[in-house]
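Okay, handing you the structure first.
Shown here: the complex without one of its protein chains, the others still in place.
And now, chain A:
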Amino acid sequence: MAAPCRQVGHQIQRKSRFLLNNFEQLWSHRTFGWTSALQQQAANTCKVAEPTETIVIPKKKTWSKVAVLEALAATVSRDPTAHPYQFQDDPYLTPRTASEFRLYSLSQESGRSAAKYFVNSNPKFFTKDFAEPHIPCLMPETVSLCLEETSEEALKERIKLRKVKAAVDMYDQLLQAGTSVTMETTHDLLDLICLYCDQDPVDDQETQTEDIEGAAEEVTKIKGRVRRATDLLRSTWKENNNAERIFNLLPERDTRCYSALIRGMVKHGAFARAFSVYTDMLNDRLTADVHIFNALISAAPEIKDKYHERWDVITDLLKQMSQQKVPPNLLTFNRILKALRRCGSLARAHSLYTLSEMKALGIAPSLASYYHVMSIACHGASSQATNDIFQVIMTTLEGTSFTCQDPDDSLFFVSAMRICFDLKDLQMAFKVHSLLEVGENWRFLRDSYQHNLYYGRFFNLLCLMEHIDTVLEWHRRLSPSLYYPNSQNLSSILQALDTDCRLDLLPAVWKDIYTLGHDNKADLVEELLALMARDTHSPEVQESFAECALDVKNVIDRVGRRPSLEWNPASLSHITTLLLRAGKIQQAWEMLQLFKSNNRVPAQGLLEEFLSVCHSKGSTQMAVELVQTSATFCLSATSTLAKRTLAEFDLTEEQRATLSDLESAGESFE
């Protein structure tokens, strides 16, 4: 303190005049070193003057380890021009189409799985642990059995590694040796057997990681039928399988044993058997747990055929739950709602009662609950009824961020957008979309297939209902960073352009079609060409159309070997017309030659238009050749064309003679 004070004194002495004059000014400016010192003094005096207030020390707050990162990540908004983040490492492999996206993400995931498999299966090569602190997930996992002797430890290890068969063998050996197995291990063993239905899980880890990206897509691609079939093949509950055998051997059974058995039976399709086991359990004077009830409720529609019988079973189960004082959870109600979807006309009213019950019990419905209610409301109902309940649901949900609590949660958004599309309700669609953008809700669109479904519907709806400018803005925002439009989406754009009379934007749409790999869709390309050729436009627009048409021609020439896209008369004449309108007579002539090489016949109107253009360009030779071409096609219009040429063009004698020949020939042909 002394040094600055002295300095201050010194400065004051030197600049006293200056200071007197400009004290106020200097006070506010901190340009000189001593001002800070002065301010410090002032602050000290202030402190003395102020009455001492009690200082409330805030409580120490423990942040989660990702809190900082989450806050930072929340600041990053989506870049509509960027491609999905997962592909940013390798710009060369940036997918441009939906199929490329699928291929690349699948290969990425399979590469990871392969690496993991290699590491796990060859732990001896990966013994060095450089990381400090130790990172467990980078080290190979134990996937093979280590303990060979017959002991409970070995059994536990087999259960942990999910080796169903080995675990059952080990258990049998233990029983034969007379060793008793603790209840805990027995529970785990029963769980394991029931979960996997007495079969070894099929390379569990690999499929699971793959599932994230690929399997879901594949499943949906083959409409889930095969998947379900394989599931059934893989895991039907067999009478007296190991689970039941071990269960029957048990000296005493508690709720958890029953729980494992019933859940396994319901999971693998032995519904009636599950109910009989439940009856056994009641006879044993045991109370069930919530998992048993959840499983049984979802099995209820399977064991009864009539709607009201199904509902009676469910009500009965719920009453027993209430009697046994088992508090229901979210899954219970979601299962009820899901079961109600198969209860036909009963569902409508009861689903609402169920929701009220949830409310009364203080269980917040998850997206899956709303999804089921929505599906019930939509099923066979009029648009008005659907609309009402949908409105109420969306108003309830507005601005809420959800976490996934039920595997069915992820179906909500896709189905909500489907309802919007069915109702043609754009306002609701916007509401749904804004809900999707809240918080972490985007995670509920599980994979690119769901993305494409959701955004495809959304975009189709936009095309139907919105002004074209808005549509195009959304198009730029959504594609291709969020989804890859399919040919139907692009066709909707074309229709929207047509509706709003903005056909001059067609070349831009063609670029999209080309980039998105839909240039091999014959109907789409033809639709585009037809729209371009339908009306005449201003010269600039015609010019751009002609460029676009040439582009299309190149593409068709290139991919022409593929059967999906080949020249047909309509597209040929459309392109020729477009070229003619833009005055590109030479290219148009080449197009005309293509008719012949593809064994197509040009229309009369086209040739007449061609002739008019020849006339306006004054290219006599071309006109004569045109008439000749027409003659080679044996067109009835040849004579008319020849007559027009004779009348309108300035011809040489030779040309005149040829034309006269053609004219007469044409007439005779007629």
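What we mean here is this: a residue touches a chain if its C-beta (ideal position, glycine included) is under 8 Å from a C-beta of that chain, and two chains touch if they have at least 3 such contacts; residues count from 1.
FYI, contacts and distances are computed from a predicted model.
Asks: When you check the chain that is not on display against UniProt, which of "Small ribosomal subunit protein mS31", "AP complex subunit beta", "Integrator complex subunit 14" or "COMM domain containing 4" does it turn out to be?
Replies: "Small ribosomal subunit protein mS31"
Asks: Sort through A:His308, A:Arg443 or A:Lys617 and give me the one touching the missing partner chain.
Replies: Within the whole complex, the residue contacting the unshown chain is A:Arg443.
Asks: For the chain not shown, which residue from A:Glu152, A:Asp280 or A:Glu357 touches it across the whole complex?
Replies: Among A:Glu152, A:Asp280 or A:Glu357, only A:Glu357 touches the chain that is not shown.
Asks: Would you indicate which residue among A:Ser410, A:Ser492, A:Ser571 or A:Gln587 is in contact with the undisplayed chain?
Replies: A:Ser410
Asks: What is the set of chain A residues that contact the non-displayed chain in the whole complex?
Replies: Where chain A meets the chain not shown: residues 63, 65-70, 72-73, 76, 78, 84-86, 132-138, 187-188, 191-192, 195, 208, 211-213, 216, 260, 263, 289, 291, 315, 318-319, 321-322, 325-328, 348-350, 352-362, 373, 377, 380-389, 391-393, 396, 404-410, 422-425, 427, 442-447, 464-465.
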